[in-house]
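All protein chains but one are shown in place.
Chain lettering (A, B and C) follows the sequence in which the chains are written, and residue indices restart at 1 in each chain.
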Amino acid sequence: MSTFGEYFKVTTYGESHCRSVGCIVDGVPPGMELTEADIQPQMTRRRPGQSALTTPRNEQDLVEIQSGTEFGVTLGTPIAMVVRNKDQRPKDYGNSTMDLYPRPSHADWTYLEKYGVKASSGGGRSSARETIGRVAASAIAEKYLTLSHGIEIVAFVTSVGGVHMFPPSATHPSPSTNPEFLSLIESVTREKVDEFVPVRCPDQKASDRMAEEIAAFRDRDDSIGGTVTCVIRNVPSGLGEPCFDKMEAMLAHAMLSIPASKGFEIGSGFGGCEVPGSIHNDPFVLAPEVPPLETGATRNGLSRPKLATKTNNSGGIQGGITNGAPIYFRVGFKPPATIGQAQQTAMYDGDESGKLEAKGRHDPCVVPRAVPIVEAMAALVVIDALMAQQSRQVSRSLLPPLKATTPAVKAMVDGEEQGVKCVLK
Amino acid sequence: MSTFGEYFKVTTYGESHCRSVGCIVDGVPPGMELTEADIQPQMTRRRPGQSALTTPRNEQDLVEIQSGTEFGVTLGTPIAMVVRNKDQRPKDYGNSTMDLYPRPSHADWTYLEKYGVKASSGGGRSSARETIGRVAASAIAEKYLTLSHGIEIVAFVTSVGGVHMFPPSATHPSPSTNPEFLSLIESVTREKVDEFVPVRCPDQKASDRMAEEIAAFRDRDDSIGGTVTCVIRNVPSGLGEPCFDKMEAMLAHAMLSIPASKGFEIGSGFGGCEVPGSIHNDPFVLAPEVPPLETGATRNGLSRPKLATKTNNSGGIQGGITNGAPIYFRVGFKPPATIGQAQQTAMYDGDESGKLEAKGRHDPCVVPRAVPIVEAMAALVVIDALMAQQSRQVSRSLLPPLKATTPAVKAMVDGEEQGVKCVLK
Amino acid sequence: MSTFGEYFKVTTYGESHCRSVGCIVDGVPPGMELTEADIQPQMTRRRPGQSALTTPRNEQDLVEIQSGTEFGVTLGTPIAMVVRNKDQRPKDYGNSTMDLYPRPSHADWTYLEKYGVKASSGGGRSSARETIGRVAASAIAEKYLTLSHGIEIVAFVTSVGGVHMFPPSATHPSPSTNPEFLSLIESVTREKVDEFVPVRCPDQKASDRMAEEIAAFRDRDDSIGGTVTCVIRNVPSGLGEPCFDKMEAMLAHAMLSIPASKGFEIGSGFGGCEVPGSIHNDPFVLAPEVPPLETGATRNGLSRPKLATKTNNSGGIQGGITNGAPIYFRVGFKPPATIGQAQQTAMYDGDESGKLEAKGRHDPCVVPRAVPIVEAMAALVVIDALMAQQSRQVSRSLLPPLKATTPAVKAMVDGEEQGVKCVLK
Partner (left out) sequence: MSTFGEYFKVTTYGESHCRSVGCIVDGVPPGMELTEADIQPQMTRRRPGQSALTTPRNEQDLVEIQSGTEFGVTLGTPIAMVVRNKDQRPKDYGNSTMDLYPRPSHADWTYLEKYGVKASSGGGRSSARETIGRVAASAIAEKYLTLSHGIEIVAFVTSVGGVHMFPPSATHPSPSTNPEFLSLIESVTREKVDEFVPVRCPDQKASDRMAEEIAAFRDRDDSIGGTVTCVIRNVPSGLGEPCFDKMEAMLAHAMLSIPASKGFEIGSGFGGCEVPGSIHNDPFVLAPEVPPLETGATRNGLSRPKLATKTNNSGGIQGGITNGAPIYFRVGFKPPATIGQAQQTAMYDGDESGKLEAKGRHDPCVVPRAVPIVEAMAALVVIDALMAQQSRQVSRSLLPPLKATTPAVKAMVDGEEQGVKCVLK
């Protein structure tokens, strides 16, 4: 259905031409300061060609909090958010030949197959406006992630068509072994990425070539896809469930739910399948000392993991569970289905004789616009896994310390050597 | 947690050294003939180097149905299945230096970070034995999918290390535009795939080269990854939810939940991001007439979709919803973390001075073993989406036919032209 | 959290003084005609002393559909509904001694214990306004239940304080054995009940005595509780899950979630615990022939059950599953906690020296207002169970007919005698 998350539960609603789009977020921690000002910036970044971070604002898609806060503080109850649709009236034409065609590689036909009815306007629920509710919800999630753990989520464009920021090579079938890439994901910020609006590739040369690629496709009335890479820093260890709901599984689920996405890879990804195990394995080292962040976790005496990995081909996840290293992944987006060329395709009634004419100008590449949506979905995954793990940890903290049940030479509990048999052994 | 699916709900349990592993499947349709003989073949195929289809059986991992059937017929109540662990006793050593190391790129350390305790034996819940419950459950799903819709799910190995069955090229950045690939996925069967055990790549030349690649890594005490491609044929149109639970999102979730998986791509995938929209779009054509399958759907008068697509870069899914074309996707698996070389890595206590010694011989490439597990997870996704859609359709079928509410020239309901405004328009 | 239902999923939001209250309903069958006019009447009936059925309308709490319909037809996508709060501004006083007291038997204190923060205004999420979203959602459910199966849900007041419509007696410890009661639940309608607004007890004498009782408590600045009985007619057989989610368990859950409810009993209820089994058992009889209703079920050839029960102490449910007889149950509501008397009670800080003064006039008995909310929650339970069962039935309908697997003299499938061993036998 239209709900995501178990602990931080987001339910979205809305089509392209109904009264409004929005969401209800259930499970928001109580006692957090929150107003629309926390949410609007990502809403604005979601709009084409906009950066709330680096450009003067052009406020549209204004979000209104309906419930769940009072005097700017969350109450712990469901937070509903609404963004009005400017053009609420579904089309009432009935005379256009265009309406007789299901558009190729759009959702027109599959929606009709699914529901038997469909919204008259192009997108309906498959419209990009559907992502508004997701982005609004994730802004709340991000605020919590920052305050509690200093978690940072940054996405950026890594390829447009055949133009790659880190093209695969014999030495580096995956960027995961490339120090330049690893250095970038340690340091890249949203501000940096938005300096490169509208391309959002934080490298001047690559950005320029991508802009050219996009222009070339625009000039041909064609479209092109690309990829977005996302990094999540300062994630606690221990997030993710061991079986079906592994951390990478939830991220994959989230990313493939974004319109037009075609692929997901975690850490070394598909390229990593070509790297020998002896190189791909991430050996453990003693974690370097870093000054603690000013976060709730620090205030509560929660420390970063004792061990780190020397390399990070795992992308911060092992056995489905985070190890504290940066999580990074890549998402592929297909070329937009709406193109400026007429297309030979059948009508709903099977008539194959005509052509679907193009209408107006269209965005030849949506990958830069996907950046805040990738970040949004990442935030929803992380907060849900974080709350699940916090829940597990607090439940364990109320149990008596384990006593030795059988003799053991050297045993581990919570990473500490103890006289406990049952555990690590 | 350890549950997958909303309608066909699978909950698994078990570690590598506990009494048994297994699952409870809730939501199995009542009145289906089912015995252990329906389940055992995929259990056997799951074991290393085995094919229940092409080789004499070597029955291990015998599954026992505990409940939910009587006289070989499903009752509609939960079906529990149990497979005993041969070696139930967790290790009681306490003297091996090996136990002082979290193994690199294994789950030892992250489990301890997550739970504070961990199973003494290597894998625990991250062991490959955990997938037994999934495979058992999916055998039930597959039987239903076959009987009701003639759905076929076939996975096969498409690369080992740098050896690809369909290497990306300038002409075909994605195999989705390659007629040879498209022809293969229309026709490949499990029997064919298992002729190529242990490699499971249904092409003699590619299979031979992959076998050599695996041997080379084995000889170097190293390991290597690879990819599995899976096709699902005869899927009804209309499956998948429009927002978070798109069909490809559920498949991605399922595939990334398989141990050692690193990536997922649907249809044209990452390669498709480099294909122009004008080529990538799948135009509609009138669906070719095919003899109806002998299935429950046919007996109930359910017909295949009226339209088909000329190409299939979408991989059978548009807007998150199936269009009736074959669904195909690719999954990447990393090189196994267990290798026959000593590794410099820190102990649990941070001691970085030693080396983790290798133990015994290990499988240098697990990709062929992933084949039945990929099929299993695909089946669990498809049956859940199918039951969701059947539920929606039947709920709609009890509503009165729509009357015209506003004038319209040509409008569509269920793909039929009608005097109804509200719908397609 | 704030979600109810698995198939017809309702998520509500809103406090007493936020911008709006409302809900998102996910899973509404597509292709059903639906506008605000279908929803408003129950919204109006929910308001104090109002009947949209028998009195001139006093439209407040106007509901606005935000999404999920177009041209008055449901799209199958989530339907969001919003009702604006008139007085959106939470109180900003800070000088009233009243705010220093948690009100006895209100939720002030437990909310603060739960969340650490609470809404400044009295009710917050525990306000009766929270039920607006439920009633709006259920109006959609009810439309579907009527169109598809002719299901009727009618609730009415059966006691106020010690004044009972059917007082327990030695002969009838439960009204379930009282023919007068059984006749009433077969025939009572909402129109009839609303003739007795504001008491909503469809019996002149009882209604008059209840009105007196309420007046007496009002005059004493006190309050009093009572009970509501609800009947659901024309329910198909087979609804409800056998284990945790029995039909009566879901109804009990739903009813005890209504503010101020204190008890639930199904069928013969607590009184039935005093009736001998020989009388309490409901013997089967051949179901009387009745003219089929004009419903979707009838159009689709679905028939009513072949057997009926002679008596109905079970309240239409056996083993957690409906048998097609009317479901009836009773819900108890406590006296309102807000009374017109000063109360000796401690302040938040533990100060026990003062008294909480009464403020203004209050409703001495809310039981009549509970009537549409009981109906609403009943509808949400029934539609969810109905959709679950429709889903199961359609999944089974696509399986091949069962063949005899072992010899049998007389066996039953779907209530028909067949040569099948496995089934009823």
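The definition used in the following text is that a residue touches a chain if its C-beta (ideal position, glycine included) is under 8 Å from a C-beta of that chain, and two chains touch if they have at least 3 such contacts.
Predicted model only: the values in this text are computed from it and were never measured.
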Q. The chain left out touches which of the shown chains?
A. A, B, C
Q) Among C:20, C:44, C:223 or C:295, which one is in touch with the chain left out? A) C:223
Q.
Touch as defined at the start, partner being the missing chain; which of B:116, B:161 or B:236 qualifies?
A. B:116
Q.
Touching residues of chain B against the unshown chain: what are they?
A. 1-3, 9, 11-15, 17-22, 24, 26-27, 30-31, 64-71, 73-80, 82, 90, 114-120, 124-125
(Q) Touching residues of chain A against the unshown chain: what are they? (A) 6-7, 27, 29-33, 70-73, 76-77, 144, 147-149, 242, 295-297, 299-300, 387, 390-400, 402-403, 405-406, 413, 421-423
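Here is the rule we go by: only the chains that are shown with their structure count from here on.
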Q: Name the shape of the chain contact graph, picking from line, ring, star, complete and other.
A: complete
(Q) How many angstrom lie between the centres of chain B and chain C, each centre taken as the mean Cα position? (A) 42
Q: Measure off the straight-line distance from the CA centroid of chain A to the CA centroid of chain C, and report it in whole Å.
A: 40
**Q.** Multi-partner residues of chain B (at least 2 other chains)
**A.** 242, 392-393, 396, 402, 406, 413, 421-423
